[in-house]
Each structure stands twice: as structure tokens, then as C-alpha cells.
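One protein chain omitted, others in place.
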Amino acid sequence: MLAQIGITIAQWLVVVLGAPVLAGVIRKTKARLQGRRGAGIFQPYWDLRKLLVKEVVIAENTSWVFRLTPYVAIGTMLLSAFIVPVLTTAAELQFLGNIILLMYVFLLSTFFLALAGLDAGSSFGGMGSSREMAIAALAEPTVMIAIFAIALRAGSTGLNEMINRAASDPLLLLNPGHLLAFLSFFIVALAETGRLPVDNPSTHLELTMIHEAMILEYSGRYLALIEWASFIKLFLFLTLLGNIFFPWGVAVTLQPGAVAIGVFALVIKLGVLALGLAVLETALAKLRLFRVPELLSGSFMLALLAVISFFFLR
Amino acid sequence: MLNSAAMLTLLAASLMLFAGGAAGALVFDRESGRCRRMTHGLALCGTVLVLILGIAGLTGNSFELLLPRILPLAGGLALGLDRLSAFFLLTIAVGVIPSTLFAVGYTRQYRQEQALLGFALNVFVPAMMLVVLSRNVLTFLVFWEAMSLASYFLVMTEKDRDETRSAGWLYMVMTHAGLACLLIGFLAMLQATGSFSMPEWARAAEGVDSGVRSLVFLVMAAGFLSKAGAIPFHVWLPRAHPAAPSHVSAMMSGVMIKLGVYGLIRIGFEWLGPGPGWWGVLIMIVGAVSALLGVLYALIDSDLKCLLAYSSVENIGVILLGVGAGLVFRSYNLGSLAALALMAALYHSLNHTVFKGLLFLSAGSVVHVTGTRITEEMGGLLKRMPHTGAFFLIGSLAISAMPPFNGFISEWLTFQSLLLSFRVPEQFINLVFALCIASLALTAGLAAACFVRAFGITFLALPRGQAVEQAHEADWTMRTSMGLLALACLTLGVAPVLALRVLSGAVNEFLGAAPDLSFDWSNIAAASAFGTIAPLWVAVILALLMLAAWVGLRVYGANFSRRYYETWGCGRAVQTADFEYTAAAFANPFKRVFAFLYRPVEETEIEAHSESRFFVKTITYRHESRSIIEDSIYAPIVATVRRLAAKARTVQSGNVHGYLLYILAALLTLLLFAK
Amino acid sequence: MVLFPELPFARVANLLSFLFLLMSFLLIIRNSLSAQVRMFAVQSGVLSALAAVVAHFGGSRELFGVAVLFAFIKVIVIPRVLTRAVSKIGIQRAVAPYLGTSVTLGICAGLVVVAFYVMAPVMESNRLPTADGIPLAFAGVLIGFFTTVNRRRALTQILGFLMLENGIFMVALLATYGVPLIVEMGVFLDVLVAVLILEVFVYRIKHNFDSIEVSQMGALRG
Partner (left out) sequence: MKLLLRKILKTPVVTESGISTVDADIETLGNALTKEVRKLFGRSLNIREVDPGSCNGCELEIGGLNSPYYDLERFGLHFVASPRHADCLLVTGPVTRNMADPLKRTYDATPDPKIVVAVGDCAKDCGIFAGGYGVVGPVSSVIPVDVVVSGCPPHPRAILAGILMALREFRGP
């Protein structure tokens, strides 16, 4: 019991505290790829710490929805951090729900962010909300079909079982359905976390923004909460990609040795994924907004093929 | 436990109350205030008794009643209560009670129409109740028609408006086309089984030719789906529901269309006996299409009530997905999965009653104070109507299936039952299910977008019009009724065990198979460990974590000072509502992505100053999108009917002798046939 | 050369078959002609790897030769020729399909399902471990065919034709472990010559009409 609580809290802390580093690593890698030195990997922490001492400027037109949203954003992500198995699949707190719950919790935070974007009454915010919701909505079928493809193999939609089942298959990577599901989920993860080629996280031009445009009005501690929440979201998506599709190293027991291997494996997997993401973001240009649906429909087809491959290839 | 006599007493008492209400409407038709309070009050009391009856039925009480004296030709008036009926009684009561309470304050604006409103309401509600209780053909049809007629008069409350009249007419046509379908189906079954009683059909159905049963299923499904508002029979719904007063819209959208689902469940699972898998596939496809198209049209509609009406089409689609999945599972002998799917459908229909009722009522109070239904003219209402706004937000969250509200639980259950379809050993079916999962997921995403838009444009930012600026909060009856429903949204989402317990009992009795679902206060698990969820814990932990974030900031010593300043607009001098993103703009990405469905027509006219074309005087932008269903299905039908009607006109000579001749000919033909 | 001795043959074959189909999809998604040519080259590469795998597990020497030949012609020669044509004509983008990408993808997914349906009896009767990939290969044929229908420009139609040919080769490979080398060589040469001729034609058409829109050929009727 004590071990359970311990590992649960440990995992949670890894996510919550590790998320900004991951963002820092991606930024650093991108800087290096651009021939720059870039900020240190702990820069996101300094940014957050600074935001917390700044005052908050709130637009006069806004209502309580605007002030509630940062707490919803961080609350949902902190909750998700309990649900995703990060180091081990032996922790019990994932009884909270399966992967479908997780996706809806993400959608909940998007819902509130979009409302907050509309709340100030600026055209930027509205534009961001509209686009964010469009992308979130169009990504949803891919998410579900990819989940279906994984669940078919695992015989469960529980995250622990999915990972355990995948880990027990030695020929995992030769499975076309698995690879297709990975590809489609990866594309969706890019869209959901607002990365290139769907959204440019470092853009300064309001008209090309999606996620940024919604939070243009936020400042101080509110902004800190929202930024932190988006770091956690990125961390969780990459962890899901790493752990579901490449389940090696995830501890299946609570033995200290296994957990240590889990930590090590997590670091490696996230490092590789972050590197991949950075390379991708360096090499790709942002898609026009109205070509994003094409990308998403492509990923949907991949997910559907993954499902077909399960039913038709015995 | 109540015995059968006590149940019947309850039923009689509630009918008396409704009758009293109806009578009161006629007696006090001059005194609008008293009439309003009395008719609605009595209807409210009557519905409370219905609620008790429903709860009693769900806890295992039942009754059968046959009154051969009434309607003697068709085997008498037959009523009966089983758990499924009781569940729908509960749904009716949950939808009607807040609506009538709301109506006490809300209908103050209808001075002239008070008597009609009260009378029709007191017919409408008991008719719905008795439809659910009917156990033979004629009883069913009589109350079905009474329900349709009463709702027609309710829709026609604001009959001075052209829009209402055309909506009412369309509703009348569609509902009678549906009735005709039902009639054909009932007559065919009557012919085949020789019995008026539907429970007897269920027993005799095995002996009936399966081709006949399939035909009957198709015809009757069309009839019921037209009442349910599923695509392609939905055309009346987005017109009639908004045209009605809001409490009526809430009842029609929340309750009446569920009776279409009720009928479908009865014919699919019971009255017509076991059917082939394609029945279910058909219903699923209708459901998936309804869900998707419904939400897509809701997404671009700028009329608040119209939007809600389209979203009812969507939710009916979601319910039908569950029902269809249940039918498919049953035909493959997967009883426990069929029960799970049906349970998801029933739970979603209860939930839809709750949140759609809530949304229509709060939309009603918005429309009431602003005098407009167009979202483009609203905005900033959250500050002026804080309670209504909060309730609308809760409704929006619930209908978008956001945890921890009730819509999420039923949608989650639907997803689980669809995901479990891999147990069906037929690849084609598997593929259909995969596509249905995708369309349900897309629907969920689009619904979230739709309600972000609905709430955001209506309640947030700055007011876009004069009427909105002077808006004020609704009165206490209206707020209480909305509060009740909002509370129900949360309760059914946090503690679904309350509903699941009675539902699994009902489904178990109805299908003879226990759903593959285990649940208690803290946990719900579908198909042992296929999918689990702990709604109560999710809600509690989410709330705690949000609080913890706040406390954490306090403890850390974050800067808690705040300053109010104008919205950032790149330093421009004034912020007006003109700067805000409009509802049309919000929906624009969707319009472009789904252009092949909307087939939008855009016109932009720019009038420039004579000196230079760069100085613009006015810009007129008009946007219209057409319904693909109406264009491709209904337009040809209407054209054909018109053509035939023009031909039929030649028969109409205007000559009295001619008409007499027709009558004679008809008489002779009938006599010869009867021979 | 034993790369994965412990791996079952069927799984590797399946994986490669799926990669093959994936490349077809990517080819449809990509907008620029040169990217499409690259995708085609990758697809052919996958196919020749598949041929090599089949040769290895099926124990057929001849098939190795086919694989090498295939790789040479379709991975190196034909893409080179096509790339040259693309740069000569000077169009990089503007594939100009009749239908939008999403709709095309939808139709192609439908074609995959059709392929599975049509090929189900073949899969039943065929006892080879590679039989699972047959529907995928056939889907490749159908998608190639559809691409030739859906594209306006002559050059992309050539690509569609080549995809179709790839699919046919793969069906033969999976269903019967390939046809005799001599037949295969004949087909390869045919395809190569066809591509060269088509390239010349495209170039001439472009030269004469200043466009390679096939739809404008209607004007030739006079």
C-alpha cells in the first residue's frame, strides 16, 4: 500500500516537475539544429518562476470564466498526470479511468481555453479558439480509431493493460497495425499539443497562431499555470507514445530495480522522441490552416488501416 | 413495494390532476395569471405522480390493465407497466417537471394564448405517459396521435408569425407521414398475428415470415425515426422546436422525441421478435449520419434555439448508435453486450433529457429577456444573467460529454459498447463499427466546438446589441427549474450508479440478459477490465487539484495582485463589440472543411466612395448554406407531389354532379371489394 | 544473409506489404511531383526488399536476381528519368487532381476494403505464408488505377501506371512467389521502355501545347 502511494506520487512528480525540462530540451535541440546555442534546458523553470511574481492584467470585458480557465487547465493536466503510467504499470491509481477518459479530460481543458479565448472579445482570441476547436474536433476520430486499434490487440482500453500487452509481444515492431497506429497517433499528438506542422509554438504573428492566440490575454500567474499545463500535456503525449508503442523498460512490478530501469527507459524514450520532434520542427514548414484537415484525414486513414489490418490479417 | 392497485390509483390520480389542469385552462381562460399558475401547477403535480410511478416501476412494481369497454372494437384500452416503460416514465417526468416549473414564470409573456397553452400542455404530458404504457395497437395509436396534436398546438403558440405557421404545417405533415408508416406496420402485424396486443406479437413473431417482419420493421422504424427526428426524417425538428415556446421546446426535444426511440426499442427488441443483424446495422448507420450531420448543422446555425434543435438530432444519433449496436449484438447472441449497448443508449436518452432541457430553458430565458434568438446579436450575457449563464455553461459541458458531467458517462458507455464490437465474428460488421466509432468521436469533438461557440458568443465578451445590454436575470421559478436540471447533470455524472442500478435492472428484465458492466459508487467497469472509470473520484480529484493549484500559488507566494485594463488590441483606441469574433467567423473553418456538405453560398457586396475604391462605405456580407438532405431528398419529393397535385386538379371540376358521381363510384368500388 | 533468423516469415512479409500500401497513401498525400517520385522510389525499394525476403525464405535463387533487377530499374533508373522529366518540364507542384485530398483518401480507403473483400477467397485458398499480403497488393493495384483516373497531368498518370504495375508484380510475388525470371525481365524492359517513351511524349506535348493537362486533349478531336 505504502509502495503504491509512493510510486503514484513519484510518477506524478516526475510528470509535473519533469514537463518543463522536456520543453527545454526540445527548445535547446532546435536551437542547436539552427546553429545557435540556445537557452539552457531549465529555462522554462525560470520563465515560470518569473511569471509567478508578475502581477496579472485582466481585460475588463472578461468574466469569471477567464479567471477560472487557468485552474481548469492545470487541474485537468495534473489529473491526467495521475492517469498515465509513466514509470510502471503496477500503480493502482489508474483505476481513475481508461484512455478514453484521458482524451476527454484533454478536451475539457481545450474547451475552457477556447472559451477564455472568446471571453476577452478580441479578434485574436476568437480566431485562436475557432481554430483550436476545429483542429481538436478533427483530430478526435483519429484518436479514437487509433485507440481502437491498440485496444483490439490489448483486449482492453486500460492504459496499464495496453502497455503490458504490448510489452509481452516480442515481435511488436513487425506488426503493421502497431506501426500504423503509432504514426497516426504521432500526427494527432502533434496536432493536439500545437506543434509543427499544425501550429507553430514560437510564432509571433497573431494571424498564424492557433494555441498562442487563445492565451494572448493571459499574464502573470495565470499564464504560468497555462504554460505549465501545456508543458505537461506535451510530456504526457510523448510519454503515451513512448510507453504504449515502445513499451520496453516500463516496470511491471514495484521492485526498486524495475522502477529504476523504468526511469532510465523513460529518459531515453523521451529523449529520442524530443530529438525527433526537434528535427521535424526544424525541417518542416507550418501547413496552411486549411491543409491541416488533409493531414488529419491522412492520419485517420492510417489509423483505419491499422484497424483493418487487425480484422483482416489473422 | 406497491401493489398493482396502488399503482393504478397513482395513475388515476395523476390523470385527474391533468384533467383538472385542462379543465382549469378552459374555465379561467379570461384570467391569464390564475390560468397560468393553475394549469402549470396542476400539470406539475400530475408529473410528480408520474415520477413516483416511474420510480415505483423501476424498483420492480408492475401492473396490467385492460378496460374492454373503452375502444371495444380493438380489444379495449390496454395499459401495462414494465421496467422499460417505467424508465421512460422517469425520463418524461425528469424532462417535464422543470419545464412546467419554468413555464410558470416564462409563459407570463403569452397573455392571449394562456388557455390554449395550458390545455395543450395538460393533454400533451399525459398522452406521452400513456403512449409509454400502451399495450395494444389502438391504445397506442390514439395516445400517439393525441401527443402529436397537442404538441402541434403547443408549437403553434406564436401563430401570428409566418415562420411558426410554416413550421407547424411541416410538423403536421411529417408527423402524419410517420403515423401512416406506423399504421401500415401495425396493420401488417395485425394481419400476420391476428392480435391487437403487442405483447402477444412478441410471442407470435417467431411464426411470422421473416421477410414480412423485416418489411414491417423498415416501415415502422421510418415512422418512429421521423418522430425521433433522425436524419433523413429530421426536417421538421429544427423548424418546429425553435418555433415553440422554450419550455415546450425543452419538452419536445428532451422528452417527446425519446418516444420515437422508445418505439424503436420496442419493435426492434420485442414486438417483432428477433431480427437479422442488418436491422441493427441500418439503425447504426442512421444514427452515425444523424449524429454527424446534426452536429454539423448545429455548428453553423446562428439561431440559438435552432442550434439546440439540431443538436437534438445529433444526440438522437448517438442514442441510435447504442440501440443499433444492441440490435447487432443480439443478433449474434452476445446478450450481455446487447444489454450494455442498450443501457448506454437509455442512459444517454435520460441524460439528453436533462441537459437539453437545461439548455432549452436557459436559452428560453435568454430569448425572453433579449427578444432575439440570433446569437450574433448577443454577447456579454454572463455578467447580466450570471445564473442563467452558469447553468447554460453546465449544460454545454454536459452535452459536449465533458467529465465530470452526465453526458460523458453515457458517451463513455456508448464508446465501450462500440469498442467491444470486435467480438462480433464478421469483418463487415467490424468495419461498420469502426466507422461508427470514428463518426461518434468526430461528433463529440464537433459538439464541443459547437457549444464553445454557442456559450462563448452568447454569454462572453461584450454585448453586440441594444437589447442585450438591458438584459436582466430571469425570475426565481425559471432559475429554480434550471438549477434543478444543472444539479441533475452533475449528479448523474458524478454518481451514475444511481441511474445505472435501475437501468441495469430494466435492461435485464427487458432483454433477459444482464449487461456486461459492474459498477459501484467509486468504479464502473465494462466487460470486466476492458474499460474502467471512477467518475466520483475523477470529479473529486479534479476539484482538489484545482484547489491545490490555487493553494500552491498562495503558499509559494505568487503575486496575487490583479489589475483590470482594456483588452489588448494592438494599441487601438476603442474596443467595441464590432471587434469581436462573430459566430459566423467561428464556424468558418468548419464551413470550409465540410464545404461539400454545407454547399455554402457567399456574397460580398462592397460599396465604395466615389473618389476612391479604397474608401469603403458599406460592406454587405451574406452567407447561406443549404441542407444537403433537403436538397437531395425532399426537394424532388415535393416537386413530384406538386406535379401530381397539378394533375389531380383536373379531377376537381367544380361541378356538384361531378362530385356526386365520384362518391357513387367510390361507394360502388367499396361494395364490390367488400364482396 | 540472415537478418532476422528468429522472425516468422509471414510477419516480415506482412509488414513490408503494409509499408508498400503506406507508400501508396503517402504518394497520394504529397503535393509536389518530385516528392511523389521519391515516394514511388521508396515504394519500389520496399517491394524489392519484399522480393528479397520471399527469395530468402522461399529458397529461390532466381527471385534474388529479380529483386536486384527490380531495385535497379524501379528504384534507380525510372525515378531518375522521371525526376529529369519533372525538372525539364519545370513543374514542381500542381499535381491537379480532380478530387480533393481528403476525398481521394476516403476513396482509397474504400478501395482497400474492396480489395480485402474481393481477395478474401484467394486468401482462403492460398496456403502460402505470404497470402495475407495479397489484398494489400491488390489494393495497391486499385489505388494506382484510381490515381491514373484522378490526375489531370500526364506525368502523374505515369506515376499511377507505375504504381499499378508495382501492385501487379507484388500480387504475383505473394501469390506464387514470383513468375519466372525471363518473364519478369521482359515486363521490366517493357515498363522501362514505356516510361521512356511516355517521358518523351510528355515532353513533346508540353513543348507543343505548353501544358500537360490531359483534359485538353479533347481539343485534338478537331
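Going in written order, the chains are labelled A, B and C, and every chain counts its residues from 1.
Heads up, the rule we're going with is that a contact is a pair of C-beta atoms (placed from the backbone, for glycine too) under 8 Å apart; a residue touches a chain by one contact, two chains touch by 3 or more.
Remember, predicted model here, so these are calculated numbers, not experimental data.
Visitor: List the neighbours, among the chains on screen, of the chain that has been left out.
Guide: A, B
Visitor: From the list B:Asp29, B:Glu145, B:Glu509 or B:Glu566, which touches the chain that is not on show?
Guide: B:Glu566
Visitor: Would you indicate which residue among A:Asp47, A:Glu140 or A:Glu281 is in contact with the undisplayed chain?
Guide: Within the whole complex, the residue contacting the unshown chain is A:Asp47.
Visitor: Which of A:Val105, A:Met209, A:Val250 or A:Leu266 touches the chain that is not shown?
Guide: Touches the omitted chain: A:Met209.
Visitor: Against the chain that's been left off, what residues of subunit B make contact? List them.
Guide: Here the touching residues of subunit B are 563, 565-566, 568, 570-573.
Visitor: What residue numbers in subunit A mark contact with the hidden partner chain?
Guide: Output for subunit A: 27, 31-40, 43, 46-47, 49-50, 53-57, 203-206, 209, 212, 216-220, 223, 279, 282-283.
By our rule, only the chains that are shown with their structure count from here on.
Visitor: By CA centroid distance, what chain is farthest from subunit B?
Guide: C
Visitor: Please compute the C-alpha centroid of subunit A, do the same for subunit C, then give the distance between them in whole Å.
Guide: 36
Visitor: Could you give the separation in Å between the centres of subunit B and subunit C, each centre being the mean of its C-alpha atoms?
Guide: 50
Visitor: Of all residues in subunit A, which are in touch with two or more distinct other chains?
Guide: Correct list: 293, 300, 304, 308, 312.
Visitor: What are the residues of subunit C that contact at least two other chains?
Guide: 113, 116 - these are the residues of subunit C that touch more than one other chain.
Visitor: Touching residues of subunit A toward subunit B in the complex: what are they?
Guide: Those in contact with subunit B are residues 52-65, 71-72, 74-76, 78-79, 82, 95-98, 100-101, 104-105, 107-108, 110-111, 114-115, 118-123, 125-127, 129-131, 133-134, 136-141, 143-145, 147-148, 151-152, 155-158, 161, 216-217, 220-221, 224-225, 289-290, 293, 300, 304, 307-308, 310-312.
Visitor: Which residues of subunit B touch subunit A in their complex?
Guide: 379-380, 382-383, 389, 393, 397, 400-403, 408, 412, 415-416, 419, 422, 427, 430-431, 434, 437-442, 444-446, 448-449, 452-453, 455-457, 459-462, 523, 529-534, 537-538, 541-543, 545-546, 548-550, 553, 556, 558-569, 575, 577, 579-581, 585-590, 592-593
Visitor: So in the complex, which bits of subunit A are touching subunit C?
Guide: My answer: residues 171, 174-176, 179-180, 183, 293-295, 297-298, 300-302, 304-305, 308-309, 312-314.
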